[in-house]
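Of the protein chains in this complex, one is absent; all others appear in place.
Our next item is chain A:
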Amino acid sequence: MISRANQGLSHLLLSRLFQAGLVAWLVGTLTFVLTRTLPGDMAYRIAAGRYGHDMVDGAAAEAVRAELALDQPGLSAYVGWLWDLLQLDLGRSLVSGRPVIQELSHQLGHSLSLAVIAVLLSLLIGPPLGLAAGRKPGGVLDRVSEVAASVLRALPAFAVGLLLIMLFAVTLGWLPAAGHGGTAHTVLPALTLALGLAAVSSRVARNAMAEVSHSAYYAFSHTKGLSARQSFWRHGLRNASVPVVAYLGVQFVYLIEGVVVVETLFAWPGIGHALVHAIVARDVPMIQGTALVMGLLFVLLNTAVDITCYLLDPRRRRA
């Protein structure tokens, strides 16, 4: 039985590993094609990124073009890039000249800490609220939280962020509006992301709990004599949490997209911030590197979700 369970898990991990390879190739190729097709002269943009917008002239652009071999045909550039990737070499930033890996490892740490805090915060807000609402579908809490969740999810992350800045930084003056430093700097960007995530996870949790509380096994747990609290802890929580955790995987799309917006808004020195700068400066290796890391991160997070579901739901271990 144990070997069967392990077999299931290793199968899961293997298929995720394959997926990671596929994602790396697809994301790399896509960013390659997209940056090549962007309008404007690449050499000019890179030169502007290096020397500043005022210092660029045709000669500087030509120098960059020659140095980076930007006029080589697309296909050979692509093959060259792919070959480097296979050797785990992401290249050097066209702007700073430092290895992409080095730049990313620095920024990734900042992004990850922001993302982890945001997810934890959203888990503290969303599912408990949803579970409470789902125990009494149609009640006051259910209706109020539904409206709040719809509004929060309908607003884009930058709007939520701006509203939070206006309230907590400008009007109340409790928290800094932007920047990176102590705990106080983390609160608003993390909350911005967390609110968007919690809006969805609270509704998923609510629906899952409502379904569980209408189920025959939940009714049976009551009639066999368990108290409402015992029924909830023993039969409600586990069954309702499986869809919530599974849905987290889908939500990571929102998280990764949100990181780009929120980091830019709050001047947070993370990977999303770096991506925006890299795109403006046409720093192709940096764009490819960041997109790649984000794609792989997505696979990694989903693997974590799969493993959690696997542990939560004994049916999966038998299947």
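Operating definition for what follows: contacts are C-beta pairs under 8 Å (C-beta built on N, C-alpha and C of every residue); 3 or more make two chains touch, one makes a residue touch a chain; residues count from 1.
Rule of thumb we're sticking to: contacts and distances are computed from a predicted model.
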> Can you pick, from "Glutamyl-tRNA(Gln) amidotransferase subunit A", "ABC transporter ATP-binding protein", "Ring-1,2-phenylacetyl-CoA epoxidase subunit PaaA" or "Ribulose bisphosphate carboxylase large chain", the UniProt name of the chain not shown?
Replying inline: "ABC transporter ATP-binding protein"
>> Touch as defined at the start, partner being the missing chain; which of A:Gly58, A:Pro128, A:Pro156 or A:Pro314 qualifies?
In response: A:Pro314
> Who touches the missing chain here, A:Arg98, A:Lys136 or A:Arg238?
Replying inline: A:Arg238
> Quick one: which of A:Ala60, A:Leu112, A:Leu152 or A:Leu226 touches the chain that's been left out?
Replying inline: A:Leu226
>> Suppose we count only contacts with the excluded chain; which residues of chain A make the list?
In response: 215-217, 219-227, 230, 234-235, 238-239, 242, 312-315, 318
